[in-house]
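Of the protein chains in this complex, all but one are displayed in their positions.
Entry: chain A
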């Protein structure tokens, strides 16, 4: 027993699963629930020595123990065995006890149940009898009500039908009433509901009658709607309602579109007509925008609502109305816009005054801005791009107008200058040249100012707040091709060209252009070449941020043109002035009888006049042109060179001419002389300085003198007179020219040719000549 207690004490049943299982296993064995234990059995069944196995053979086991174990071991085995047996016994007792209690309570429960079931069986019996009674009653009742129910169902069906029929019969009246009340939409919806039915039963005469009535009424309705639609007085909302109803009445959509558009057209045209009276461009555009463009937008919007964007339902969907409608709308908008644009363009073209450009720009801006609304409403329309084109065209036109304005301004300025040149001469004689530099500076300043103001006006087109200024045209081409090329460059070219024209058209007849003007223009062109052109173009490029994508005229080319013009003008000036002096000389030579002239007593008046004129030309040119370089000459060139020219050489050249044998020498000498002197180009281009200009004029004059002399025949005194004249010219002209040798050479030639053309060549003494010349 001690061992048992010890065992339980040392190994509590819960904490020793192996043992517990064993206990369970034994219990299971006991109750025959050894499914689980079978495997154990199987495993251990064969071992007869397994004390827990089913095949345990005590004898074998004992023998085995006896054989294998020592005495001590056997003793231990024996005591262990005893302990186990004891514990097993106690376990068994506990189990028996527990099971007994359970059995008893189970028995009690079963007994109680037996009693309860008996009671329940009685109640169930009662219930089943009751249910049977109820079923019987129910069947009875339903059997009685069957007939009545069928009748009611039928009646209600008839009622519905009757209601529908009544609707149909009342339909014409109702429609009429609607018509009277102008509740068109109600009428149409009523009719729509009935339409199918009527259609279906139209073979029956009564229905047919109704249908016909309805049709008649609906036709009338449609008529009225159309009338209303046509009248056009109604608001857009009314109209759209009209259209919607008509569409539902199977009215052909195309026709409706057309009518709608025609109606819109008449209104828009009225707007356009209203426009024509306007005077102010801004007002005109404003009104155009407010009336025409907004009406157009409204038309587009309502049209789209009506025909394009409406939910497509039923048979309408199949007709593909939106497609057709959009097409029509585009055509319509294009047509209307074309009318409007032509009006606008005409109006813009009337805008000729170039004073205030901002008005036009603002008008164009507004015009352009409003057209964007159309673009939003009607994507894909050509109208906005056409509008942009109009703006572009207007801008181009504007540039042309500005160019014309600049040109006329320039011509006006020139006329003013001309008058200024002419006027003081009449009034105060010789004061005129004094104002030349002032005239020049005021002329060039006023031109420059004008260009600047024009550029400022044109710049409005590219201002940031103008909607069209970010169009590619206004960013690129307008600046480079438009402003720079068409306006500025063309103007400069015009200045050059018109200046050149002074040389060509008037030149031959002479005189109609005052020489001073030629000189002034020449200086103007030269100034352009040196600075003004560069300045203007730089200014343009800066103000307009010109990006030269397309080739533009180079500054150098323009400068070249200006220089060419300046050169041409100056050349022409020289020619004209030279001609004036030449004419005097020519007349003086041609009209005199040189054979029979008297001995010279003094210098001919014409020579004095030549010197005077040359002096005044010299003064005039010096006002505008620099002095220029001349070859150094001695302190008293007039005397020194003259003595050489008319002294010894003169003698050697002409003295031998009296004998035939010496003729060769004369020519020989003169040719040798010419061989070493440079060829003189008489009407050659001059340089831009005073000396060169005056030299040119003197060259022309003296050459004319020479050629005229060669055509005449002289007597002795004729030659002497020429000698005196030439000496006088020599005294005064050398100071004006760049190379005094030129004057010497030409005068030498004149006297030489005169001697050749002289019947009696007896030259005058140099001293006498000088006396005469100094006497004046």
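By our rule, a residue touches a chain if its C-beta (ideal position, glycine included) is under 8 Å from a C-beta of that chain, and two chains touch if they have at least 3 such contacts; residues count from 1.
Everything below uses one rule, namely that contacts and distances are computed from a predicted model.
When the listed names "EARP complex and GARP complex interacting protein 1", "Calcineurin B homologous protein 3", "BHLH domain-containing protein" or "TBC1 domain family member 7" are checked against UniProt, the chain not shown comes out as "EARP complex and GARP complex interacting protein 1".
Only one of A:384, A:628 or A:715 touches the absent chain when the whole complex is considered: A:715. Within the whole complex, the absent chain has one touching residue among A:333, A:536, A:579 or A:726, and that is A:579. In the full complex, chain A touches the hidden chain at residues 507-510, 579, 595-596, 598-599, 657-658, 660-661, 663-664, 667, 670-671, 674-675, 679, 681-684, 703, 707, 710, 713, 715-717, 756-760, 762, 764-765, 768.
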